[in-house]
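Can you keep this structure in mind? I'll have questions shortly.
Below, a portion of the complex is reproduced, with chain positions unchanged.
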Amino acid sequence: MDTAPFEQWESEVRGYCRAYPTVFATASNARQVDEQGRSYLDFFAGAGVLNFGHNNPRMKRAMIEFLEHDGIAHSLDTYTTTKRDFVERFRDVVLHPRGMDHRMQFTGPTGTNAVEAALKLARLVTGRTDVVAFSHGFHGMTLGSLAATANDAFRKWAGVPLRDVVRLPNETSPGGGIAGLDAYRAAITDPSSGLLPPAAFLVEPVQAEGGVNVASVEWLHAIQSLAKDVGALFIIDDIQAGCGRTGSYFSFDGMGLDPDVITLAKGLGGYGTPIAMNLNKPEVDAHWSPGAHTGTFRGQGLSFVAGTVALDYFTDDALMDEVRVKGGRMRQALDALAAAHAGGAGQGWQVRGRGMMQGLDLGDGALAKDVQRRAFEAGLLVGPCGTNGQVVKLIPPLTIPDDDLDQGLDVLRTVVDEAVAA
Amino acid sequence: MDTAPFEQWESEVRGYCRAYPTVFATASNARQVDEQGRSYLDFFAGAGVLNFGHNNPRMKRAMIEFLEHDGIAHSLDTYTTTKRDFVERFRDVVLHPRGMDHRMQFTGPTGTNAVEAALKLARLVTGRTDVVAFSHGFHGMTLGSLAATANDAFRKWAGVPLRDVVRLPNETSPGGGIAGLDAYRAAITDPSSGLLPPAAFLVEPVQAEGGVNVASVEWLHAIQSLAKDVGALFIIDDIQAGCGRTGSYFSFDGMGLDPDVITLAKGLGGYGTPIAMNLNKPEVDAHWSPGAHTGTFRGQGLSFVAGTVALDYFTDDALMDEVRVKGGRMRQALDALAAAHAGGAGQGWQVRGRGMMQGLDLGDGALAKDVQRRAFEAGLLVGPCGTNGQVVKLIPPLTIPDDDLDQGLDVLRTVVDEAVAA
């Protein structure tokens, strides 16, 4: 295992490699194998990108065929047959069944770019500058989206003031919930409050990076109502929780919500191939002028190809049913783990999540880090998140085999027990 | 040709497709073919991404092999064998021969992300906020890089004030040049001037989007000296002009410059596969903490694979020699075109460029747009840039066959003649 070239030539900013100190060589579905041939169960899935597993065979075949036939690999926002396939497929599989007529905006291929575009659009539509974002929210690392991101561990590196965002507590933080929204509503309708109506409310139905915080239907509806009432856009950031992760295509499916903008990225490209897309309601989208938001890598042929195959998973209920079942098993395992420690170190531990994004809040960042380290040594990849990194987040590929899932949960139980005992 | 799905379902923000109203199906080297089978000469190369042609055969083979062997497609910033190959290859081919010991920082895969990371680092290192950027510069579309971008056609959509940038005229703009830098130096060393030393100077040796403005060695050295003298970082944005475009790997090779940070993207991934990388001097890079700047799509296996193959082009002088020859032919053609019209409509036209980035400044945005339209109809893809889009920019793949190059230049001459006559 030769990591020296990285240590000598890669920037000090590199991070995950420090938690997983090996060199990975190949991968398949929920497993990565390093160059010594050691196999790891992957409960991290590339930060929630690999919903359909590493190197999904159907996508792989399609990509190879695309390459062999000289498809358009890079097209900016010119029209290509491959892109048209994706657009039509997305329309047929996602939009039509839900009665949605949102327009697809391909921003730069990263989540942060999607959020930046959404914020531009909200400000353009309303002529207002401030956007409401919530505590524990994560929306990206470029200046516009970083201003909306809550965690000071990311914010403090901006080097300039992060502005034009009004911060409200998320649902479960002190001062949050419906009462918090009511207080904010009162403020922005009182001309002497010092606060004016915002351009948008930007919310994650499930905060992933923020600590696996699941918003209630009621709270999301309250945000939506408030947004509509004050002429602000209602923007759902579904970058990590969308694309099937929670047991339905959107994390908010079935809630009766009607967002003006939905941001998607991560799982959208299927194979880890970069693509990001906003869904804008037509009346909102109509405010854009051609070229108002651009980006070099908006037209990725491989991402369209793999992303089109990925949509096949949503033409019937098979995978989503599986997600609910496996998610239930994950939840059970975490609940049992928390219960086992409830009388001791686990006092105050919380289990949170939906579908196949489940988190165990250990209330202690050092403990979570130790769990991550021990898990890695035992052949399981997990990542901490939330305040001080105290939440162990489980986001395996949705396609993980049952045995791998069970084995991973077993490993987790063992290393948590060990970490607590240490 | 069915463009209806785009018109009905894609966002109004789509742009290039309006200038090239067809649906592309396949591509090879300097040609794209639409679904009617019509072939187009590509003098735009995906906005300067496809330096090595569409679907470069060697890269294609390597990518297919990588896919077939289940390489790690998506790795964040964990270590992979594929990434190690790229890092070592870049070190051997680019850094070592130049005696450079810069560290490679893989930011998110787009140019804007690279610039955002560079600005964060400059502010972190200096503890200052303002960054100098130049008129006509283009650095990206997210809020941090957009603040450095000059063109109001992009800036005006921000929806919030764009701050923390001090704008200086570029070399050829009124008040610019060495005298402009001297005046700025005088200001930032006078405590009563109202200006303080900046965190960084961010400059493109050749402004591509800004109108193919080629900076002189002297001016770039003057910027570098000023930066060093006042404790600011000297950042070169080589996103469009780097990776061989101007006849050498970096656009500033051979100038004796020593930038603190170099931003690369576009051509770096070789095949149109997204990747961006900053090269940070070690003493500057040392200011980063792990995870201070992150991003989901920093570890793209396909980009590493194709990018590694791309570096083969720089192990001997063959391609770069070719670039200089073809660039000369392009220049000649444009000079001749300008000369032919000098007595009439072409009074004041300018030809500018280096290597295989050459521009014809028509001084008239409507005329340039008409040229673009006529060229498309005649089977040639070109893109306007610069103030009001008045510069026709030619950036064909570096690997374009001579016949294609000549044919394209012929087409250009014809349509310019027609447009002028119209």
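Each chain gets a letter, A and B, in the order it is written, and its residues are counted from 1.
By our rule, a residue touches a chain if its C-beta (ideal position, glycine included) is under 8 Å from a C-beta of that chain, and two chains touch if they have at least 3 such contacts.
In this text the structure is predicted, and so the values were computed from the model without any measurement.
Here 2 copies are displayed; the structure file describes the full homo-oligomeric complex as 4 copies.
In this section, only the chains that are shown with their structure count from here on.
In terms of their C-alpha centroids, the spacing between chain A and chain B amounts to 30 Å.
For chain A in complex with chain B, the touching residues are 2-3, 5-6, 9-18, 20-28, 32, 35, 46-47, 49-50, 54-55, 60, 63-64, 67-81, 83-84, 87-88, 90-91, 95, 103-106, 108-113, 116-117, 119-120, 122-124, 129, 141-145, 147, 153-154, 157-160, 163-164, 199, 265-266, 271-274, 278, 280, 285-286, 288-297, 300-302.
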